[in-house]
Each structure stands twice: as structure tokens, then as C-alpha cells.
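A protein chain is absent from this complex, but the other protein chains hold their places.
Going by the order they are written in, the chains are A, B and C; count residues from 1 in each one.
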Amino acid sequence: MSGAVFAQQLVNGIMLGGIYMLIAVAFTLAIGVLNFLNFSIPGIFMVGAIATWRALENGWPWVGAIAAGLLAAGVASYLVERFTYRWMRGLDHEIPLVSSLGFLILFENLVLIGYGSDQQTFPALMPDFNIRVAGLVIGTGQLISLVLALVLVIAASGLLERTRIGRGIRAVAENADTATILGVEIHRVVPALFILIGLLSGVSGILFAMNYLQVSAFMGHEIGLKGIAAMVIGGMGNIWGAILGGLLIGLIEVLSIAFFGANRADICVYGALLLLLVVRPEGLLGGSAIVREKL
Amino acid sequence: MSGYGEAILVMLAINIVVALAGYLPLAAGQLNLGIAGFMAVGGYTSAYLTSAYHLPMGVGMAAGAAAAGLLGLLVAVPVLRTSGIYLALATFALGQVIQAAFLNIEAVGAAAGYPVKPYAGFTVVLSVAFGVLVAVLLLSRTRFALLLTATKNDPLVTELFGVDVRAIRVAAFSLGALIAGIGGALYAHHYSYLEPQNFNIMLSVYIALYVLLGGTQTVAGPIVGAAFFTLLPELLRAGSHWRFVIFAVLIILVMAVRPEGLITGALARRLRFGKRREAAS
Amino acid sequence: MSLLALDDVGKNFGGLVVVKNLSFTVEAGQRVALIGPNGAGKSTVFNLITGVYPLTSGRVLFDGVDITHLPMRRRIGLGVARSFQNIRLMGHLSVVENIMLGQQPKAGGLAALLTPYRLMPRHRWIEEARAALDEAGLGAYADLSVDSLPYGVRKRVDLLRAVVANPKMLLLDEPAAGLNERETEDLHDALMAIAAKGVTLVVVEHDMHFVDRLCERVVVINFGEKIAEGTMAEVRASPLVREAYLGGDATVGAGHA
Partner (left out) sequence: MKRLGTVSAIALLGALAFAPAVQAASELVIGYSMAKTGPYVSLANSNEIAADMAVDEINAKGGVNGRKIKLTKFDTGGNPKDASAAVRRFAVDDKALAIVGPFSSSECRVAFPDGERMGIVQMSMASSAPGLTADMSYAFRNTVDEGKVISDVMETFARKKIPSARAAIAYGTDDAVSKAIGTGVLPKVFEQYKSQVVSTVDFSVKAFDLSPQASQLVQAKPEVIGFGAPPEMAIKLATELQRQGLKARMIAGTTVADPDLPKRMAPAGEGFTIGTTFFRDLNPATKAFSAEFEKRAKAAGLPRTEPSQMDAATYDIVLMYADALAKTKATGDDANLAKERTAIRDHLAKLKNHPMLEGPISFGANRDSIKPIYILEAKQAAWTLIDTHEPK
């Protein structure tokens, strides 16, 4: 492989990582704060993109269509909170997972009925949505996703550090019961967090659609699975870990395709995940969160 | 019996077997999201041995079960140092790796799939599934089952009462993997064709759903869950497109009303106790 | 030789020193109380003895065996059992099944583990567990879910579960907490009966009246250090102990602390 192609492949990997990041951040917020493996996230990702696509098809301007997509994603995520987490807080961690899967099936089949199994063409924002520098092609959508992911993460950490609701979220992450005793309004903090998760997933879905010019009912599957892998590799509950994990998964995937072929890529990506879980389960940036409980 | 009814009962039997495979680790509090991978190992092993070496189907199935169980043991020992969500994610990764690996093994057809010759008809599938069910039912009446529940309930206290919690977890996980191997072998020999694509993450997820929806506290739970997931879509067939939507809504509602599953230990105890009281009076 | 000996035991959590240079012994057949103000480290000492936490320094001997590094599940086999301050019964199991968790099937290994005992309603283990419940006056609750029981009953089941393990030494973490006068009296009688069978009792308890009546000897700790040891009367006289209990001379030994 020549240097130029390798450089392009590195760019491809980092850009793909940019797509994985946001979804990994959404997963990590749900796990880190609520200990909830929220399987509806790939569905919300898809809902955001589909809603934007429908709005554009109906002749809405871009800004309005994106707003519609974000609104749909936020509402979808709020529904998930309302019908899964709120009723099951304090029970075994795998229980809300079941309902969140129920929502994934629900969202996908509603879209399937509405718009079929076909992948739909998403209109291009501009004819060539790419930056060409020194022989390299950089997808603007991916670049925006990458930058936006970083900005959103910095904003999210700021939100968690400085605002009242952020402090509430952190208190809930420490211990939901203690947080309630300390006067955190858990009935407001948790829905707010879900809406945040929904918006992150929605943004991710819309950027995905702008970048790959396609939407479909099952568009969240692959990216959701890779997002989970990215979250774990970075360290569950660690937002910066999700960023790092997203980049790493993107690079591993692209480089393993380039060097070993596509049929080895999944072995490399998920093999790395499995190995990490055996060797260092807390992830690259995760602290040792496994503390013996107190009697 | 009708042909359709037989087909549905076969599906139900295989689904019950794999639900039991998911139930054993879940009874000890571990979510296995790689059951499809263990099914694939069991199915492919049996298919390969019976096709390439012309071993009898029973031997093939036993070997498939053993291979899946052994793999479960190999994975469980390192991964079960941690617990909960990490195991779920490790099994998820493992399932993906196994699926991807079978896509690369040309000896069993890789992406093209692998035809399976010895045919396990209605009677064979139902008998094997019945055997597995009886074995798990017997197991559920032992001290081992008591320790599974205790491990899930409170691992620390269980350990303080002299139980090697990790050994219990490893045993539950490996036994589950072994049963998944049997399920995979039944699938292979009944449906006569294996494709790596069939053993995907969504299959694992659905199997976990059977158990969680049915309830993880008694053997009846996974059976009810498997029946719910097998029969309900058939009953909703008339609704065609909408059947999966209705199905999803039902999952959400059931979990909202009975978050510990349809069949809980307390319910089972109430039924049993009620019976005893009736008998006494 | 003492049944239990803590030898210069220390425990840190990160930078926080919870137990420091703690040494004391318990003789076989004794009834000993471990007392001290809230946060003194009493429960931590129990957790060190039972192996829930590893020691930072020092060692623990039980029945002549150094158990400092013994896995916690092995300790019950040597004869160490405990009850729990915040009652940790298995909510998914019935009362009789909770008692059966306490039973320690000695021989058989895998066979003991895999005997389908529940197919035999007259199985030895079930019989023994039911008999133990009947003896404790809890027979009526045997088949109920523990979650549905009143607090006092759950407390007794928790204790009984430790007793059926046939321990040489029973560690009781606040056994009287939350009980009314009548229940406390019953508990006293029950513990005296257990002690009469030769079981050594080590009790963490705030009810000094209860401690005074039950225990022959008291070890007082504060901030993880032993500050006094002896009979209740001796300890009560110690100025260090008075100071530890907020300088209030009336609190020590007079009713509920």
C-alpha cells in the first residue's frame, strides 16, 4: 500500500471514528449514570435521521428538517425513559434493557411499515460535501461529526461540572438513593439526561445521513454495535473514553479492511473488544470502578 | 397433527432449549449476549462431524454440545473475574467474533453456508428438547439451583456461607453454553442448512428476551418466555405488518407490569404453597 | 490457646485509616462485645475477620490457624459464621431455602450439590431446616417469601441461618437493633441458649443494657483503635471510654446509646 493510500485510509478511519464517537457518548452516559445498557439508542439514531429525511422530502428547509429530526429523537428518548427506566429503577440492571430492546423493535418496525426496508436516498446538502486537501478526501459531514463530538463532549463535561442539573446527574451516577436524600429531583434529572442522550443520538443519526446520503430502518444496527464496542474500549461511563474508543474502533475497522479484507474486520474489532474485557475490563480510560460493596 | 402445527412445535422446542441455555447463567445473575455464537459452535461441530466423518447424529450432537460447553468454560474463567454488564459485553463480543470466524472458515462453506445431511425430524427434535427440559428441571431441584439464586440475590453473603460463587457462575455459564450447543445442533439437523448470518447478535438478544420476559427465577420462566415469543407472532399473523409493532408494545407493557418477568419465584411458591394447603384441608 | 486472635491488625481505605494496631483475643466459649461510637470501625473489624476486606497489616488467627489470607468462603468451614446488621436474606428464596443456604453439607462434594433434594419432601436437609425453624418457633413462615415477613421475624431468620451452619464462633452485627423490648428479651434467651451449646459469641451492639446482660467481656474501639477492654464495669470506669462517648458519663451502660 502506498503512502498516499495509507494516509487516505488513516483519514477514513478517523472520520469513521468521528461517526462512532457521538453514539458511544450516548451509550456511555446511559451506562455511567444509570447503569443502563440502553439498546434503544440505535433506534433513536435512526428516528432522528428518518424524521429529518421525511421533513426534507416534504420540502422543509434544512434548518427546519434538522430541528424536526432532533425533536423526534428527543421525544423518542423521553418515551423510552417514561416506559422503561422510570418504572424499573432499582431492579436488576438487565430489566430495563429488555424494554429498551422492545423500543428498538418498535421504532424499526414502525419505520418499516411507513417507508419499507429499502435504503432511502438522503439529499446532499451541497453537491460535493467534501474537502480535498493534498490529494486527500475528507468528508465534511464526518469532519463536522468529529468536531461536534469534541465540542459536545466539552460542553457535556461543562454541563456536568457547573450546572445544577449536571451536579444532579453526577450525584445520581454516584448513588441514586443518596442523591434523592440529598434533595436531587431525580424525576427531573433522569428525563433530562434521557433527552440529552436522545439529542446526541439524533445528531449522530442526522450527521450519518448527511455524510452517507442514506437512511433506512436498520441503519442503527451496525453503528450501534460498534458504538457499544467503542464505549467499552474507552471505559464505560467515561465520556473522553468514548471519544478515544470511537477513534480506535474507526481506525481498527478501516485498517483491518485495508490490510486483511472485510471478512476479517469484525474479528479484529470484536476480538480487540473481547481481549480488552479479559485483560482490562475497566477500559483504557476507566478508573477501577469495581469496589467491593460495604456490608 | 397438521404440518404447520408440527413446524411451530419444532420451533417452540428449539426455542425452549436455547431459552434454557440463557436461563442458567441468568439465574445466577449473568446475561449471556453470545448464545447465538454458542449455538453456531454446537451446530457447526455436529454438522461437520456427521458430514465429513460420517459420525452418527447423536454423537455429532453430543460433540457439538461438548464443544460449545468447553468454549463457554474457556471464556467464563477469565471474564467472570468481573461481573454484570462486563460479562454481557464480553459475551456480545464473543458472539460477534464467532459469527465472523465462521464467515471465514472455508471447510464449512464460509459465507455460502453448510448443508447438513442427517435429518432430525419432529420426533427427534421434540425428544431431545424434552430430555434437556427434564435435565434442567432436575437441576432446578438441587442445591446447585438454590446456590444459583443465592448468587444472583447476594453474591457476597453467598460467598460468606461457604459457596465458591465464581465456580457456581462458571458452571452455570458453561452449562448454558452446552445447552446452547444442543440447541444449535438441533437447528442444524432439523433445518438442514447452516449460515453464519443466522447466528447474529439479534438472535442472542431475542433469546435473552425470552428468559427475561418469562422470568429468571424459575424454570417455568424461560419456557413461558419462549412460548410467548414463538406463538405470539403466529397468533398475530393476521395483522401481518403490524404484528411486530404489537409484539414490541406487548414486550414493553409486560415488562412495565411485571418487571421481574411473567413467572416469578414468589408466584411459583404461592401456587405450590396453595396446592399444599388445599391438599392439607 | 485463644479461639480468635487479632494481632496488630490495620486497615486503610485509600488514605483513610479505619482500623489501626488492633489486637484482642476471644477465648472459646466466651461471650464478648465489641463496642464503640458510630463509625468506630466495628463492622469493619467483622469484615476483616470474615475476609470481606483484605487486611492492610497484621494477621488474624482462628482456632490456631492463620486465616489472614484465607478466601472468605473457606472461613465458615473452620467455624466462623455471622449475621448482618441490615439483614441480608435472599429475597428470591423462601424462608426454608434461606435456612438451607446456611446448612453446610459436609461430605459428597458434587453429589451433595446435585442431589435433587426437592423431589423428596422428606429429604434430610429439608427436614433439618424445617426442624430448626420449628425449634425457633418460626415453622409457620417456612414457605413464605422472606420479603413478606415482619422485621423481627426476618432478623430471627437471619440469625438462624448463621446458627444452622454449626459455627464455633458467631459474629452478630447489631442483633438487637430495631427490636422491641419483648423481642430483645427473646433474643437474649436465644443467644444464651446458643452459647450454652458451647458457641463463642462476638457481638457488635449499641444497646448497652443488652450487652451488659449478655457479655462477659467488652472490647471498646474508637477511630479503629482499642481504647479499653475488660468487664462492663471496668470499661465503664475508663476515662478514655467516657471521652469517646461524647464525655457523657450517663450514656455508657445506661440504656440505649
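Couple of notes before you dig in:
Assume a residue touches a chain if its C-beta (ideal position, glycine included) is under 8 Å from a C-beta of that chain, and two chains touch if they have at least 3 such contacts.
Everything numeric here is computed off the predicted structure, so don't read it as measured data.
With respect to the full assembly, the chain omitted from this view is in touch with A, B.
Across A:223, A:242 or A:273, the residue that sits in touch with the chain not pictured is A:223.
From the options A:112, A:159, A:192 or A:284, the residue with contact to the chain not on display is A:112. From the options B:56, B:115 or B:131, the residue with contact to the chain not on display is B:115. By the touch rule set out above, subunit B reaches the unshown chain at residues 1-9, 11, 103, 110-113, 115, 119, 191-193, 195-198, 227, 231, 234-235, 237, 240-241, 243-244, 271. Against the chain not shown here, subunit A presents residues 2, 4-5, 8-9, 12-13, 15-16, 19, 112, 115-119, 121, 128, 130, 132, 137, 139, 208, 212-214, 216, 218-219, 221-223, 253-255, 257-258, 261-263, 265-266.
Basically, only the chains that are shown with their structure count from here on.
By C-beta contact pairs, the most connected chain pair is A-B. Taking the mean of the C-alpha atoms as each chain's centre, subunit B and subunit C sit 41 Å apart. Taking the mean of the C-alpha atoms as each chain's centre, subunit A and subunit C sit 48 Å apart.
Counting only residues that touch two or more partner chains, subunit A has 292, 295. Across the assembly, subunit C contributes 52, 84, 88 as residues in contact with two or more other chains. Interface of subunit A with subunit B (complex): residues 31, 35, 37, 39, 83-84, 87-88, 91-95, 97-99, 101-103, 105-106, 109-110, 112-113, 225, 228-229, 232, 236, 263-267, 269-271, 273-274, 277-278, 281, 290, 292-293, 295.
The touching residues of subunit C, counted against subunit B in their complex, run 50, 52, 72-77, 81-82, 84, 88, 90-94, 97, 100-102, 104-105, 112-119, 125, 143-145, 147, 161, 165. Within the complex, the subunit B residues that touch subunit A are 26, 29, 31, 78-79, 81-82, 84-86, 88-90, 92-94, 96-97, 99-101, 103-104, 110-111, 156, 201, 205, 208-209, 212-213, 241-242, 244-245, 247-249, 251-252, 255-256, 259-260.
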